[in-house]
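What follows is a short report on a single structure.
Here the complex is missing a single protein chain, while all its other protein chains stay put.
Chain naming follows the written order as A and B, and within any one chain the residues start at number 1.
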Amino acid sequence: MKKSLLLVLGLFLLGGLFLPVAAPAAQTLKVGIVDTYTGPATAFTLDVLDGFKLAADKINAKGGVLGKKIEYLTRDDKFKPDIGLNMAKELVLKGEVDVLMGTINSATALAISDFAKAEKVPFFVTFSKSDKINMQKGHRYVFMMTEHTEMAGRAAADALAKKPYLKYWIAGDDYEYGHSIANGVWKHLQKLNPKVKLVGETWWKVGEADFTPYITQILAAKPDFVIVATGGSGMVNFQKAAKATGFKVPFYQHTAIETSTLAPQGKNAPVGVYGTANYLFYYPNSPENKAFVEEFNKAYKRYPKVGALYGYMTANFIAEGFKKAGKIDKEKFVDGIEGMSIASPVGSLAIRACDHQLELPMYFGVTRPDPKYDFLTAGDIQVVPAKDYMPTCDEVKAARK
Amino acid sequence: MDAVWAVFSQKVLSQILIGLSRTTILFIVSSGMSLILGVLRIPNVAHGSLYMIGAFLAYSVSRIFGGGAQGFWMALLLAPLGVALLSLIAERLLFQHLYKREHLMLLLLTFALSLILGDLTKLVWGAEYKSVPVPQVFQGFVTIFSGFTLPLYNLFLLAVGPVAAVLLWLFVNKTKMGKISRAAAVDREMVGAVGINVSLVFAVVFVIGCLLAGLGGVLVAPTVSVTLGMDHTLIMEAFLIVIMGGLGNIWGALIGALIFGLSQSLGIMIWPQFGIIFPYLAVVIVLMIKPTGLLKSTW
Partner (left out) sequence: MNKGFSLGVWGAGIAALAALFLLPAFLPRFYVYLISLMFVYGLLATSLNVVLGYGGVFQFHHCVFYGLGGYATALFLTKTGAPFFVSFLAGGFAAAVLSFVMGLITVRLSKLYFGMLQISLGSLVWAIVYRWYSFTGGDDGIHGISLPDVISSQKGAYYFTLIVTLVSLFIIYRIIKSPFGSVLQGIRENPARSGMIGINVKKHILTALVIGGFFGGVAGALFVVVDKTVFPDMLFWTLSLEVLIMCLIGGWFNFFGPMLGAAVVIALRTFVSGYTVYWALVYGIVMIFVIFFLPNGVLGYLQQKFKPTKGRAVAKEG
């Protein structure tokens, strides 16, 4: 036992030889990206990365930010909050990144946001949609570059309240985002249309691949309409199962009309699904949007999906923020980008000062076949401008108490 | 009252049918694992990875043959063979050297293999999920009662199950190789003593077991998204089914798969939130009553 003790100590000391020497002053602006690059969520997250790269490459070509090139490091969190938090810690404590970015899993985003707050590192949330992120748990260092569930809920409820459905069923992925979006929609729907009734709920495990047993149970209750609260992993799976079982009840999913959800299914996606989305490459057909689509298509040989917009805008805001601050100072950066507006493919977008929310427009529509493409697109599109569905600054303040 | 009973029994019946179609895939995969466990005494942790590779291969093969119906049938034929080849390589290269070592080492080797295969899958196919379309002939659904539909593909699975069971029974009981494997499971030394190449027997059994895993993967592919991570969920279920059924007993695997598939879909009906607990509960109860599993095990 004594020999082994010595051996262990010896090995520990040997290991110490591998400790790095202090790093020289950074020559680049380091952005740490924690996101899910494994599994079904990749359909959404790769676009965030590519949109980011598109903008960052352009900025670097013009000389970078304050003479420094944007350098980004990616880490795969496999849709698991513990891995994501671990990666964020590694990026900040070891990699010494200036800014954090990511992720698509809301629980991961909340965990990383906690950490970013303690470390005072700006964290741009690029796909997670739980409203807790910048409402209840919002703080100075977290920025929401995507819509959140409270917002989506209002937009969807607005549209649904005008429809004749009364008996509702809620079903979804049993995690932060799932509950959040379901709450968001239902809360506002009840307010706008007090006649609606909730006849039941079903929550399946995250990443559930086989919905058939759940679907039969939902159909047995004969609701008029189903609010399906699936996240990145479950979107396509549910639509596939709906198609396979001939799910006749109309349903709504947030992001159901997004290209990320519809493109992978080709012509087999279900028709008549209601959904909301922040970006559609074919609408509006403005010159800015067309230019963006062309640029993206040339670089990555595919149409940009909503993630591309989030990533693209994040890169631009990071660049402009540090440029305005005049140096790589995180505090000045945060002060600088509050209220800042930047041009985007869908018009000028601002980051609201009180909750660091990117003010994106929302589109509500229905899936339908489209002769121009190999996949379904959205029809009957209604546009909801940001101010019509964002919570007021007072509401945000009240939530943070 | 009658109407309520009618609705209730319809609900139950449709859940049962769905549970049964799941059983097919669980049975095919678990029987493979049971075979390997019974004869080689290896709990094959890599079984889930081979199942996953079966699904990914199905995707690739189906794409090569233009997707659609032809793609699916070619995948059904070729993907399991691909998995079998892969397992043969692993067996000859790694496993056969360890047969004389403790079981724990073999278990850990299969775990190591599952890690490697998992990442290899990511390397080869990338991280995005893949979609294998349901062949035309099975697209659509059949209406059992008013409002209760069953996808045609699930009907197909329901039919495949018994066919697979019969084929396996024939193999194990009627073919020479099957009989030798059964003997080797009980007493490998004796089998070696009568001049049979035990190592070869092991290789054949291992490959067939893995082929079954791959076959399960192909069959499940059109119903779900083919993604990384498929291996983890399945290996747990397969392992528990095999334990519940009795190590090395194929019929045990069938009963285990039945219990597992049914308890899950009925569980979802009874208590949706904790539906997935029912199979685990079933396993625990079975093992507490009969620790060696429901049917006679070969250990």
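Operating definition for what follows: contacts are C-beta pairs under 8 Å (C-beta built on N, C-alpha and C of every residue); 3 or more make two chains touch, one makes a residue touch a chain.
Note that this is a predicted model, so its numbers are computed, not measured.
Hidden from this view is one chain, which touches chain A at 1-9, 11-13, 15, 18-19, 37, 75-76, 80-82, 85-86, 89-90, 93-94, 106-107, 110-111, 114, 174-176, 179, 203, 205-206.
Within the complete assembly, residues 45, 94, 97-98, 101, 103-105, 108-109, 111-116, 118-120, 122-123, 232, 236, 239-240, 243, 273-274, 276-277, 280-281, 283-284, 287-288, 291-292, 299 of chain B touch the chain that is not shown.
Definition applied: only the chains that are shown with their structure count from here on.
Separating the CA-averaged centres of chain A and chain B is a span of 36 Å. Residues 7, 10-11, 14-15, 18-19, 22, 122, 127-129, 131, 133-134, 140-141, 147-151, 153-154, 223-225, 227-230, 233, 264-265, 268-269, 272-273, 275-276 of chain B touch chain A in their complex. On the side of chain A, the complex with chain B involves touching residues 37-40, 42-43, 46, 76, 78, 174, 202-205, 207, 209-210, 212-214, 216-217, 219-220, 222, 236-237, 240, 244-246, 264-265, 268.
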